[in-house]
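Provided herewith is a single structure, encoded as structure tokens, for subsequent inquiry.
Omission of a single protein chain aside, the complex is shown with its protein chains in their original locations.
For clarity, chains are labelled A, B, C, D and E in written order, and residue numbers in each chain start from 1.
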Amino acid sequence: MKLYDIKLLTITCEILAQKNIIDLLKKHEITGYTTYEVDGNGARGIRGQGFKNEKNVKVEVIVREEKLHDVVEEISRTLFANFAMVLYVSDVSVVRTEKF
Amino acid sequence: MKLYDIKLLTITCEILAQKNIIDLLKKHEITGYTTYEVDGNGARGIRGQGFKNEKNVKVEVIVREEKLHDVVEEISRTLFANFAMVLYVSDVSVVRTEKF
Amino acid sequence: MKLYDIKLLTITCEILAQKNIIDLLKKHEITGYTTYEVDGNGARGIRGQGFKNEKNVKVEVIVREEKLHDVVEEISRTLFANFAMVLYVSDVSVVRTEKF
Amino acid sequence: MDILQLIQSNLLTPVIMFFLFGIIAARIKSDLKIPEAISEFLPIYLLAAIGLHGGIEMRNTGFENMLVPMFAAIVLSLLFTLNHYQILRRLGKFNIFDSYALASTYGAVGAVTFSVGLSFLKDQGVTSEGYLAAVLAVLEPVAFIMAIFLTNMAVSKQIRTKRQSFAKDDASDIDMGVHDTGTKLSQVLHESLTGKAIVILLGSIVIGYAIGESGFSSIKIVFDEMFTGAIVIFMIEMGIVAGQRLDDIKKVGLFLTAFAVIMPTFNGIIGVLVATAMGLSLGGAVMFGLLLASASFIAAPAVLRHAIPQANPSLYITSALGITFPYNIIVLLPIMFTVSAIVHNAEGSIDLFHFIAKDLI
Amino acid sequence: MDILQLIQSNLLTPVIMFFLFGIIAARIKSDLKIPEAISEFLPIYLLAAIGLHGGIEMRNTGFENMLVPMFAAIVLSLLFTLNHYQILRRLGKFNIFDSYALASTYGAVGAVTFSVGLSFLKDQGVTSEGYLAAVLAVLEPVAFIMAIFLTNMAVSKQIRTKRQSFAKDDASDIDMGVHDTGTKLSQVLHESLTGKAIVILLGSIVIGYAIGESGFSSIKIVFDEMFTGAIVIFMIEMGIVAGQRLDDIKKVGLFLTAFAVIMPTFNGIIGVLVATAMGLSLGGAVMFGLLLASASFIAAPAVLRHAIPQANPSLYITSALGITFPYNIIVLLPIMFTVSAIVHNAEGSIDLFHFIAKDLI
Partner (left out) sequence: MDILQLIQSNLLTPVIMFFLFGIIAARIKSDLKIPEAISEFLPIYLLAAIGLHGGIEMRNTGFENMLVPMFAAIVLSLLFTLNHYQILRRLGKFNIFDSYALASTYGAVGAVTFSVGLSFLKDQGVTSEGYLAAVLAVLEPVAFIMAIFLTNMAVSKQIRTKRQSFAKDDASDIDMGVHDTGTKLSQVLHESLTGKAIVILLGSIVIGYAIGESGFSSIKIVFDEMFTGAIVIFMIEMGIVAGQRLDDIKKVGLFLTAFAVIMPTFNGIIGVLVATAMGLSLGGAVMFGLLLASASFIAAPAVLRHAIPQANPSLYITSALGITFPYNIIVLLPIMFTVSAIVHNAEGSIDLFHFIAKDLI
């Protein structure tokens, strides 16, 4: 089973920024992603107690290296300042590279 | 603290395929795994609204490279065609390699 | 967009050990982390059915390599014996290395 | 015209209005949503309430009378499933997997539809036979079991045919579509028999039978008086989910859309007539018809995704939930009620029975 | 002194006591918590109950009388929002983003506060006009829409000013703070109009109006009799969340703390007087005042995080939930009730109206 290298972009952010992220991905023609609610702690304090609006969400995107740069750049530029957010990139490998 | 290299196999799929995945892992004598429900978007459309049956699940398996190949191969062969599913492999390192 | 290498430490453990982990992180002056509830199977049997106390939790920590060693060592020494727990480390890269 | 009035007054009940409201909320892309835990719990609650009520009724009235209707329901359900298959495969040109999946979705029963039917009857001030809850429970797996069995037979035949015409090294390709279908049947059977809907329904019937009216009194407020309010809340979510599916109706196609309206009407009216012939009350005949008219959209995917994974789930969920369910609870219930009222006022139901029997064979 | 007695008897109601209990539970760092699914569901339930009740009332009493109060509420809400902005920006020295966000948080309405107000009136044996539920629904987005509009205007002006004084290569820096504000307005508008609170409230009003008293009877136990019990459960969670925020009050500062108490008092009493002048009942005037006094802490963050992401959410959530909400339900409600009782017993409310009108201009 041949595996192909690709990138996994993970964004952990406040839940009210999820829409911004998804819209931004769509703008870059990325429609595949996985999301789930999480709790957390960081520079903006403990998140995930109280109202649902104060939870975090993780958005995971398997994406080719070509697109990765632009997406990371735009997220950093437009969202880092105003939202609780952490972003990281990892190397993964997949079977069906044509899916991404 | 010495860390040992091993593989992490992550499968994101529709929740009704979870049983198939777990059974398949069992067949390959893998009993350690972690699962959690997620939402997502992909080739088969948005998942996670509406009924629970229409959610996705992530299955994460720390597994030795020896077994990885067969598992990935069988999942690809038997489940890719009929289920919403994405699979990727990453390199991780662990303390207690004898656990896996 | 320049990306900087850093480590991601992931601990999957029974939910009642979460406090121990967080306290231990705090002791090592790590206040950034992400947590979420998961189900699982391992040496201590299936977890996640029944009471909430019997669920698992994942704790993810982006951390510099310098601190990683000590944290992993202390977790292994003080918690591995008594709690259902799995721990792994992966390489990731981030934009704002000063956050961690 | 009487039917139109009945439809109109049905439209103005909270159950239907909140369903329509949910559809609208979904269409305007509101973020309104009943939390998952609540919408997972409500069907369990509704089935427990239905089962308890049915069990208590059966204790009062005995269950000798139940056997004929039960048997008739099973036979009709099987005949209808076969009929659906023929129509879908021959006229609709669906592939074998989609045909069986759809056939059994419409052969199976919908517990939510049943709940709405009970509240519809309540509004009309009419009661129904308690044992119909038991018929609901028994009918749940019947259509699935047959569809699974037939699909397995068909697939095995296919494999055998292909094995004969192709070289052995192609076997793995065939496997991709039909892998280990043989061993799967018993698994799927177990799954559909231990599915939560059947289990809670049967359990509650037995408990209702055991505790009787007096044992029920301490939980009557929760399991009886709150029933309609709980349905209303569930209908908001049903409306939202149905509303989200409306876009998919285009993909479902004209044929299936027509099927999703005509078939339940046919099945339901036959059901009303047969039930009347068997001596069920006005309300009982409506509920019997509704059992046969309803399609399954919660239990079906859970069973069919494992039993017939090759079938496209969005076909059977969308048509059952997005078309048949609204049609059944808004339009068909009043129709069946009117039919049942007519035949219950008319005399000579034995003749009627003969008429239907001819029709079916 | 009458007020103090009323505050005391209000303190001893389950609604307030469970709220205080929740605060204490949070302060002693108990792990007590209402599961998320329940605390997400309860506001939906409460709004549905409020809406149904309001709709049924409106069917009984007509809604001609509603237009003047509705219009007055909108005008007052807009005036108050502008007033808040001036106070926060000029006296409080908050930046433009925080000023607009806070101004609209306090210009908007709180549905939970409204529920508590209804249960307060019930305890006092007083009713209120049913159409106030419709005023609540309409008022929900009003303050947001204005704040968003004004913020957008202000930001566009800023950009233009900066563009003129800086070189073009700096544009990206400005973008970081104020990116694509132009296109965002319609999106945020849609979001705030399709927000779950408005949608369920308006929907339930319409349904209540359509089904009337008789259609409501089957769901009365769930949507009426259980209302106060449900509020009590929700208030435990509100108390816990408010208690967790108490530490943040230090960060909120003295000015905002004073604002969070004085402003609602001012707005609320004006509201009571205006409502009385318009002929609303004793209870109706209290609810009208409460609408104007209340601040939004569930809907606000959802809208403002997108509309004015530069504003610090912990400012507006903490002050609205941690200070204003407890103050409103514990202290201000009795005050407004007393004021309303006094002016309803006094004569010459037309004169009063003139007096207020002078005051406002």
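As a working rule, contacts are C-beta pairs under 8 Å (C-beta built on N, C-alpha and C of every residue); 3 or more make two chains touch, one makes a residue touch a chain.
Predicted model, so just to flag it, every value in this text is computed and none were measured.
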| item | value |
| --- | --- |
| Partners of the unshown chain among those that are drawn | C, D, E |
| Which residue of D:Q5, D:Q86, D:S156 or D:T194 touches the chain not shown here | D:T194 |
| Touching the absent chain when the full complex is considered, from E:A154, E:M226 or E:I330 | E:M226 |
| Sole contact to the chain not displayed, among E:P14, E:G253 or E:G279 | E:P14 |
| Residue among D:I28, D:V222 or D:A346 that touches the chain left out of view | D:V222 |
| Residues belonging to subunit C that touch the chain removed from view | 14, 16-17, 19-20, 45, 49-54, 77-78, 81-83 |
| Interface residues of subunit E (partner: the chain not displayed) | 12-14, 17-18, 21, 24-25, 28-38, 119, 122-123, 221, 225-226, 228-230, 232-233 |
| Residues belonging to subunit D that touch the chain removed from view | 35-38, 40-41, 44-45, 190, 194-196, 199-200, 203-204, 206-207, 210-211, 215-216, 218-219, 221-223 |
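The rule is simple: only the chains that are shown with their structure count from here on.
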| item | value |
| --- | --- |
| Subunit E reached from subunit A - shortest hop count over touching chains | 1 |
| Chain copies touching (subunit D, subunit E) - same or different residues, decided at half shared | different |
| Contact-richer chain pair [B-D vs A-B] | A-B |
| Between subunit E and subunit B, distance of the C-alpha-averaged centres to the nearest whole Å | 46 |
| Averaged-CA centre spacing for the pair subunit D and subunit A, given as whole angstrom | 41 |
| Per-residue overlap in subunit D, given as positions that touch at least 2 other chains | 36 |
| Contacts with two or more other chains, residues of subunit A listed in rising order | 36, 90-91 |
| Which chain pairs touch, all of them | A-B, A-C, A-E, B-C, B-D, D-E |
